[in-house]
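What you see is the complex with one protein chain gone and the rest in place.
Our next item is chain A:
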């Protein structure tokens, strides 16, 4: 049983390679950032009485400290560190459509609500491992068919209602009965019951190795059945934060719940989460001090912050985003294994990664490093243009008689990848025609009608190996051995067997070359100096903010 680490374990961080040897952290009693302070308390500054002016004069460091004094006082009384700001802003990219996590899809909702406002029976840490959530411990029967969870005592929702085992059972049963988002992940569950106020029992029809991981997401969230609120614009959960303001596509304000039941209370009283669809606006917001954290941003855009380590920190976190260059398994040319292999040998993935700023990790197969079954498969198809040329020559194509293929992908990934792939495939005898289209067009042509040669998509979900075991999915990849192994893996009664079998299946998939995994996209997060505890791993789907603090540094 893992040690109790609060509802959401802290995330590990891989510090940016270019910036080892971090400068000394700002002292806790440092004066506050004047610009930030100016912004937060404009009214007080404006209505300042002579007393404050006198104080400022006495301190003789200037108005900056004069403002800082009262502010620090209030911060001390709060839950945060001494000297830590009472309030901060973070900038994210994709805004949720609304706040109804039961019916609205999109990772943006998981990101903002899970672990902050709503809590699940179990939670995930920054390494994508299951850690205790509302349940402090659990065990499973030897046949893997019954899971028993023991809940924490004295839990309550932010509205004061107590949280008992029957709330948990009700929430999960409601999800299954009404078919809320992700309910299909609980298909194998036969019943969820609450034998007593602190115990939840989940019985399965068949062993299901991913059950615990699935319960860290939406299927495991616990709602207050006695609360009445507009789920699209409000959220009432048991987490360390409540939502006090929601402006669609713009701002969500999280207010710390002082009466939070858990040990891991929010350390910053108020966090404004702002959404920037436009990258340039986001970068400007960080630069001007409107936000103290920005995630994600591309490595190229992060460069000015990397170059200014006195004021900013740039970290790169692990994620489960896989940039999949899929080859249509039922396509005229791409059903030929030699063509698919030739493409895989021809692509110089290190070069693609370098052009994107060097943060992303090479990925040789369908399972990323944070998922069970990961193995380094980059050695299966190393960059080998000579071999690629030979394979294409066998199919009767060379530079003078190229094979014409079309690559279709959504414009959100930028035109650069298509341009580079075209250049890299040209010498081996493939004339790649790149069509950068609207996402809706991609959905229609590629995803629905399977009408494509090559497609490029960022498959960002974790635990999504099942896509390769589904012959009807747009990949058109049909290998009975992989399908059998996948079934076997999901029926495994323990995580080790599950991972072992998945690794075996992933190796077969990669060898069959139904796609090339260009890279594992890693998330770049930039913060101003003095921000601590911001999760960097997986932070586009999982962003527990309870530990985040901001201690404005000395300027």
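The rule we apply is simple: a residue touches a chain if its C-beta (ideal position, glycine included) is under 8 Å from a C-beta of that chain, and two chains touch if they have at least 3 such contacts; residues count from 1.
The definition used in the following text is that contacts and distances are computed from a predicted model.
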Absent chain per UniProt: "NADH-quinone oxidoreductase subunit A", "Ger(X)C family spore germination protein", "Transketolase" or "ABC transporter permease"? "ABC transporter permease"
Pick from A:271, A:434 or A:546: which residue touches the chain that isn't shown? A:434
For the full complex, which residue in A:422, A:450, A:487 or A:511 touches the chain that was left out? A:422
Candidate in contact with the missing chain, chosen from A:173, A:234 or A:303: A:303
Identify the residues of chain A touching the omitted chain, counting contacts across the whole complex. 279-280, 283-284, 300-301, 303-304, 348, 350-356, 411, 414-416, 418-420, 422-424, 426, 433-438, 441
